[in-house]
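The complex is shown incomplete by one protein chain, all other protein chains being positioned as in the whole.
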Amino acid sequence: MSLQPLDDRIVVRPSEAEETTASGLVIPDTAKEKPQQGEVLAVGPGRRAENTGELIPLDIAVGDKVVYSKYGGTEITVDGEDLLILTSRDVLAKVSK
Amino acid sequence: MSLQPLDDRIVVRPSEAEETTASGLVIPDTAKEKPQQGEVLAVGPGRRAENTGELIPLDIAVGDKVVYSKYGGTEITVDGEDLLILTSRDVLAKVSK
Amino acid sequence: MSLQPLDDRIVVRPSEAEETTASGLVIPDTAKEKPQQGEVLAVGPGRRAENTGELIPLDIAVGDKVVYSKYGGTEITVDGEDLLILTSRDVLAKVSK
Amino acid sequence: MSLQPLDDRIVVRPSEAEETTASGLVIPDTAKEKPQQGEVLAVGPGRRAENTGELIPLDIAVGDKVVYSKYGGTEITVDGEDLLILTSRDVLAKVSK
Amino acid sequence: MSLQPLDDRIVVRPSEAEETTASGLVIPDTAKEKPQQGEVLAVGPGRRAENTGELIPLDIAVGDKVVYSKYGGTEITVDGEDLLILTSRDVLAKVSK
Amino acid sequence: MSLQPLDDRIVVRPSEAEETTASGLVIPDTAKEKPQQGEVLAVGPGRRAENTGELIPLDIAVGDKVVYSKYGGTEITVDGEDLLILTSRDVLAKVSK
Partner (left out) sequence: MSLQPLDDRIVVRPSEAEETTASGLVIPDTAKEKPQQGEVLAVGPGRRAENTGELIPLDIAVGDKVVYSKYGGTEITVDGEDLLILTSRDVLAKVSK
């Protein structure tokens, strides 16, 4: 079973806490907004422009590692795996090595 | 009797809790936003662009299985069946197998 | 005496509770948003597009049976009959048999 | 002395309560939003479109009988007569006989 | 010293209470929104359209007598005279005799 | 060191209280919104139109004396001098003599 997000939503598999630390990205406990890291599993077609209804494609692709704001997403369990459905606006940055 | 939704609204038949679990989609009890799964029975013509009034058609079709946010919809009983009227913005993702 | 609604407003005659049940549409008492059913008596010319001022006509016609959200409308008594003035955005769906 | 309303505002002379009842329009005491009836004495040139600044003329004319929401208007006394300055959006419907 | 208002702001010299009554315009003490009357001393160039940045000129000219909502303006004393800086949206109507 | 404001922001050097009184502009203590006077030291390129991203230049120039709303700005100390960063929307009027 798979999820195809709508609009500008994406499906993200959150990184394990250990993996996050190993990759050099550490989320301080005291941060008010707690960003988290994960891998993008699926992306929606993009949101539609208010005026014309044309699709504005996302700058995020399947396989991207992203840092995202923890708030706003929806937790969902698919085939026993804990995933997140976010909107692209919850994504702060892409991570490369 | 049938319902023809207006604008970007859709009519959804919620999945039974048992069916949901069987298909591998489990909604954790602790999720703040509780998504749910259902089947689309009817779709509206789409919302109109603010500027021009042109219809922006929906990316959702009759027969789609969708995951939707539980909040925002309106419960309605048609011919003894419990249905939901949602706006398309309440739909997070389409589910395929 | 008759009412000609402005903008995207409509005038609705609410169905009797008995009639509602007979037609198969039942509004559960526990629903947070309580939709109701009625018949459209008059429709406004439509709202004007923000940018151009052009009229965007309504998808609702006189004689339509509609399901509408109970909130937002204004109760009015015309020639001894209790009617509602709604905006078209309060209308969730059209009902056909 | 006379008032020339700006933008989409109008000047309304509220009907006497007795007159209101005689014409068949009764405002129930229990209505949450209390609409009222009156005669339009003056209309503004219309509001300007957000994008272009062009005037969007009003669908209301001097002499119209209108039903309006009681809230949002400003009471003013001109030459000893109690009048209301409303925006056109406070007007729900025009009344004809 | 003089003030040149920006955008759609205007400078108004409020009428004396006595003058107001003499001209036939009386503001009831019980009005929730208290409109006031004054003379326009200076007008800004107009606000700029959101989309294009073009100026939308004001429908108010120097010398106009206006009725305005008391709220939203800023009191300022210029050369010992108490004036008000309002936006044009605070002006309800122009007064003529 | 100098500041180059972004968007429609400006840098203002607030007038001394004495200077303010001398120039005839007195801010009453009882005003709810307290406007203040100052000199413009730097102006941003302007804000970008929502639709097109084109720059809308400011109506404010370096050297202008302006009256501004005290709220909304950010105090900053540059080379020992107390300055304010405002957006152009906080400026009510330009002052000339």
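Think of it as A, B, C, D, E and F in the order they're written, each chain with its own count starting at 1.
Methods note: contacts are C-beta pairs under 8 Å (C-beta built on N, C-alpha and C of every residue); 3 or more make two chains touch, one makes a residue touch a chain.
Bear in mind the structure is a predicted one, so any value in this text is a computation, not a measurement.
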Among the chains presented, those that the missing one touches: A, F
Residue numbers in subunit F that touch the chain omitted from display: 1-7, 9, 11, 42, 44-45, 48, 50-53, 74-80, 82, 85
Touch list for subunit A against the chain that is not drawn: 23-28, 31-33, 35, 49-52, 54-56, 59-60, 67, 69, 88-89, 91-97
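Rule of thumb we're sticking to: only the chains that are shown with their structure count from here on.
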Chain at maximum distance from subunit C, centres defined as averaged CA atoms: F
Interface composition of copies subunit D and subunit E: same or different, split at half: different
Separation of subunit A from subunit F, taking each centre as the mean of its C-alpha atoms, in whole Å: 40
Distance between chain centroids, defined by C-alpha means - subunit C, subunit D (Å): 22
Inter-centroid spacing, subunit D versus subunit A (mean Cα positions, whole Å): 50
Two or more partner chains touched - positions in subunit B: 50-52
